[in-house]
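The structure follows.
Every protein chain of the complex appears in place save one, which is left out.
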Amino acid sequence: MMNNEALKELINSWFPELEFWEEGSEFLNIEVAPDQLFALMRRLKEDEQSSFDYLYCLSGVDWGETLGVIYHLESTNHRHSVVVRVQTKDRDQPTLDSVSSIWYTADFHEREVFDFFGITFSNHPNLKRLFLTEEWEGFPLRKDYVDEINMIIK
Amino acid sequence: MSSALSITGNIHDWLYGAMPEWAASLVEMVLIALVYLGIFAIAGLFLVLLERRIAAWFQQRLGPNRVGFQGLLQTMADALKLLSKELTGTNRADTFLYNLAPYFVIISSLMALSVFPFTQEFQAFDINIGLFFLIAVSSIGVIGILLGGWGSNNKYALIGAMRSGVQTISYELSVGLSLLTMVLLTGTLQLSQIVEVQKSGWLIVQGHIPAIIAFMIFMISGTAETNRAPFDMVEAESELGAGFHTEYSGMKFAYFFLAEFINMFIICAIATTVFFGAWLSPFGITESIPVLGVFWFMLKTMLLVFLMMWFRWTFPRLRIDQLLTLEWKYLLPMNLMNIVIMAVLVWLNLTIKF
Amino acid sequence: MSYFSEIFHGIKTLLTGMGVTGKYFLNSRKGAITQQYPDNRDTLKMFDRFRGEVIMPHDVNNEHTCTGCQKCEIACPNGSIEIIWDRGIDEHSGKKKKKIDKFVYHLSLCTMCGLCIDVCPTDAIKWGQNFENSVYDRTQLTRVLNKPGSKLRPGVED
Partner (left out) sequence: MEDTTVKSNFKSEEYFINMGPQHPATHGVLRLLLTIDGEIIKKVEPDLGYIHRSIEKMCERDSYQQIVHLTDRMDYLSANINNEAVCLCVEKALEMEIPERVKVIRTIIGELTRISSHCLWWGVMGMDVGALTTFFYGFRDRELLNDIFEETCGARLTMNYNVPGGLMFDIHPNFVSRVKEFITHFKTKIPEYDRLLTDNVIFHKRTKGVGVLSREDAISFGASGPVGRGSGYSCDVRKYHPYSALSQVDFNEAIRTEGDTFARYSVRIQEMWESLSIVEQLIDNIPEGDFRIPTKAVIKLPKGEYFQRVETARGELGVYIISTGTKSPYRLKFRSPGFSNLSLLNHIAVGGKIGDLVATMATLDLVIPDIDR
């Protein structure tokens, strides 16, 4: 079990250009650039000290200008957690690296994010719509999604 | 009391008096067929009801009890409903085979009924290879199932049908061999003769240990023959939906359904005839009243039917490969061993006779 | 020998299982757990807190306690409640006051979450125990809860 400070130091020693913060959250948050995502994730999983082998939540978020994914990681050995956040400014062709080769569970979760946010995950083995039909237009969980017939705004 | 039985004799005499011989025998055959068809269609319906009530009692429910007294007319109403339903079919199904299948199944089960000795001299067709005929005819039904599964143009139905084929072919062996064990005792295949032999003790008593083993094997493989749980791989509703009769509706479905219950009756009737002395009363208490033989026959059969229902409502289903393992690794070797034991018993005259 | 002991063990477990069901079969006369529903309508009583439908109790003078504050309408997640209201002169105080014209309740939209009843400051609406809500026409599921001619009970303030 490592506390947030120790984790921060450890991760910072691998990737110095990451952004860390703890305000407004119970976990250590890490902001990573899309091009470093895969390397960071693999290091987080494979390093003995961190060994974040359990990806327990993968959520896509639409922040208005940017689209991104938040990964909640936990280590089943050390029982410490960390939150990794990645964002992309490109709203038309958002592309991030898939982590499904690191955690198998990301396979379905990334398909869900692709389905609802339209974020493409490169190197994903089977990236296609999971819940919606193939011919569905738009990505419903984006904030700018409009469906005048089915959506009731209060 | 013998008047009830003599009615058939009277009709026989009257027919042969009124017509030329060929016409009389033809009319007689048709009459008997119609009577059997009528009786067993109704009996099948009541078996369905019985199954549903018994299932309900096992499951702490009430079961159908609205239509008629205690739900006695429930299955009649169901049959009427099924009669009035549309006969649906699938696209690009093999229509001929698809339509033929239910008749195959129901006719084969009705044919098997003809040889049972319900009481003394009350047997439609006392053929000298009775048991052989039974085994042969009762396995025709599987062809109907295969046809239905193939003709439906449905993959679930096809899987069900193929399972049925595998299952019936394997378990046919056990049914045959366990009956063969008993034939060693009786020395005859004719059902009336088998009953005759049992007047000095039911075969399950005469043959004691090997007979009991043979009976157990027969009941297990008989349950498998009729595709009932725990061997209901063919239907396996949680796996295949409804199996081979997925695409059948209305009366065609009812034929399959009825055939299942008549088959169950047949298996139990065979067991009754071969192991439990058919219409013979226990210790000969009602030997002087032959018409009560029907009662004893039915009672024994129904007890066995109940046993099969008890199996069904208790056990989980086997998987298809385990089903075959059970047959080929357990039942078959035991059966063969059992035949040898029985042969030795008969040879050394170690059977129990009163 | 394990071949035979396996068989015997197997048969034993099967018989144990049959014993369980057999016991229930023999006791089936006593304990059916199902209910014969439409027959036992008279004796069938729901629990006090059962959420069947939202009702608005009226007393003998045809008065309810709904002040038309619309808190329930806001609290409802599905828009099942619509309050059509007006301002009128209160008979007792003589002041201009909000009063309900129609309390429209769409049972077809209701998810029985209970937030409206929870939030009601005057306990004007309550849970009804009626559970037989099936109708032939869904317009019948839209109900006006305040009875015709009913008015606010004097002294009720939100």
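Note that the chains take the letters A, B and C in the order they are written out, and that residue 1 is the start of every chain.
Convention: a residue touches a chain if its C-beta (ideal position, glycine included) is under 8 Å from a C-beta of that chain, and two chains touch if they have at least 3 such contacts.
Nothing here was measured: the structure is a model prediction, and the numbers come from that model.
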Shown chains touched by the chain that is not drawn here: A, B, C
Contacting the left-out chain in the complete assembly, out of A:4, A:36 or A:59: A:59
Touch criterion as defined above, residue of B:64, B:130, B:207 or B:230 at the omitted chain: B:230
Chain A residues that touch the omitted chain in the full complex: 23-27, 29, 53-57, 59, 61-62, 70, 72, 76, 79, 83, 103-105, 107-109, 112, 116, 130-133, 140-141, 151, 153-154
Contact set of chain C toward the excluded chain (per top definition): 9-10, 13-14, 16-17, 19-21, 33, 46-51, 71, 75, 77, 111-115, 118-119, 127
Where the unshown chain meets chain B, residue by residue: 55, 58-61, 155-156, 159, 229-230, 232, 236-241, 312-322
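By definition in this document, only the chains that are shown with their structure count from here on.
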Overall pattern in which the protein chains touch one another (line/ring/star/complete/other): other
Chain whose average C-alpha position is farthest from chain A's own: B
Separation of chain A from chain B, taking each centre as the mean of its C-alpha atoms, in whole Å: 63
Between chain C and chain A, distance of the C-alpha-averaged centres to the nearest whole Å: 42
Residues of chain A whose C-beta touches two or more other chains: none
Footprint of chain C on chain B - complex, ascending: 54, 56-62, 310-311, 313-315, 330
Residues of chain C that touch chain B when the two form their complex: 7, 14, 17-18, 20-22, 24-25, 28, 31-34, 36
